[in-house]
Structure formats: C-alpha cells, structure tokens
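Report on the following structure.
Removed: one protein chain of the complex. Kept in place: all other protein chains.
Our next item is chain A:
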C-alpha cells in the first residue's frame, strides 16, 4: 500500500536534512509502530508523507498504491485515502466539527466518484461513528478543537479517522497526554477501525500504547533513518533497555547511515 524509498527531506529553504534516507513498506491489514528518541524524525516523516508544505523532499519517493504521491498536495493525498492524526490538533474557531466532517467526507466521496451523503444521512452516519470513540453528539456542534482539553483533541482525531475511513493512517503520538482511561478508549477506537483493508502507523514514545494495540511491526527511528525493524517484541526490548543500547550500536559507524 505504501512504499517509502530512500526518502530525504528538509525544511523548505534550509540545507539541513531531517530525513536521511527512510525506507519503509506497509501492506494493507498491517499495524506498524514507529518509535525512537526525540528529534529522530518520526513526526517529520508523518508530515512529509501527508504533504506538509513546510518540508521539501530532496531525494527519494513516496508511492501510495503504486502511485507516486511525492509531489501531490495534502488534499490530493487525503482524497486517495491517506490520513494524519495530528500530534497537536489545530483549533479552527467558528466552524463546527460537524461542518468540517461533512465537507471532508463529501469532498473525498466526490473525488472518488462515490455518492455524497445529504445532511440527514450524514447525521445518522455520524451518530453511528461516534460510538467508536464513545463520544456524545454535543461534540459535533463544538468548533473544531476550540477549547478542547488535550484528551478531547486526541479523541477528536480518532473520531475524524473513524468518519473518513482512510486506507492509511499515520497517528502521530495520539497516545501522549492521555490518562489511562482515555488511552483505553482511544486504543479501543483504533482497534475497531483497524481491519484487513486498511493500515495504521502508530508513532509513539511509549510502549504502553502497544499493550492495547498489537503491532505487526515495530521500527526504531534514529537520526532521520529507520535503524531497526522487528516484531512487537522489539518494543518490550526498548522499554527494557532504552534507546541507549541502540544508539551505541549505530554510532559505531559514526552517524547512522
């Protein structure tokens, strides 16, 4: 589904590379976790894959279902079924969640020659999807993320994902800042959404999320590259030993290569 080949990227207009040759293949039906210390490039990877205009791909390519999407705008990637759950969801005052979601849903449907839903049909659909993340429908009338608590913002990201039903979702630290109850609700939601037809990439600092969601693969990112990939046991290993051991391993050759 997603193939990232030798991806290099920098902040537009700056020389310093943040991604220094990422290779990653994701198939449908899979859940991946990307872990790594602060500043290793995890969030940048998520943004670059989603088409954030601040970054420039200097080398390599991103293929989604065989199509090169490296140069596509963020909305075009969203139309193809790519989704990003934001680490820091953005506030948009004056526009309700409901309005945003109906616009989003129908735009994506239109771009894919699927039928759009009228307001009544859409309402029914929203109600059904609210259950995924255990949210009240008054949530729909509130302005996008405006005045939401940290936990509500994260839940809202998962809710949007439940509504838009993307093929591929990058979830950037969706677990950080959640208390244990919220973490459970959010993980349950993600588990309900995960299926044989889609793929999910969890970016996280903590192993605790993986107690609730079982990844098929765990990758460790350091200094702009994926330095190690393995099964779910890698997360436990990291929890145990920290990143230090790995850092040492990879500094043998100087900078990670």
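Throughout what follows, a contact is a pair of C-beta atoms (placed from the backbone, for glycine too) under 8 Å apart; a residue touches a chain by one contact, two chains touch by 3 or more; residues count from 1.
Going forward, contacts and distances are computed from a predicted model.
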Not-shown chain resolves in UniProt (candidates "Iron-regulated ABC transporter membrane component SufB", "SufD family Fe-S cluster assembly protein", "XdhC/CoxF family protein" or "Tetrathionate reductase") to "Iron-regulated ABC transporter membrane component SufB"
For the full complex, which residue in A:111, A:128, A:141 or A:197 touches the chain that was left out?
A:111
Quick one: which of A:14, A:68, A:103 or A:118 touches the chain that's been left out?
A:103
Of A:74, A:117, A:130 or A:194, the one touching the omitted chain in the full complex
A:74
If the hidden chain were put back, which of A:90, A:120 or A:180 would touch it?
A:90
Contacts of chain A with the missing chain: which residues?
50-54, 73-75, 77-79, 83-84, 86, 89-90, 92-95, 99-100, 103-104, 107-108, 111, 143, 160, 164
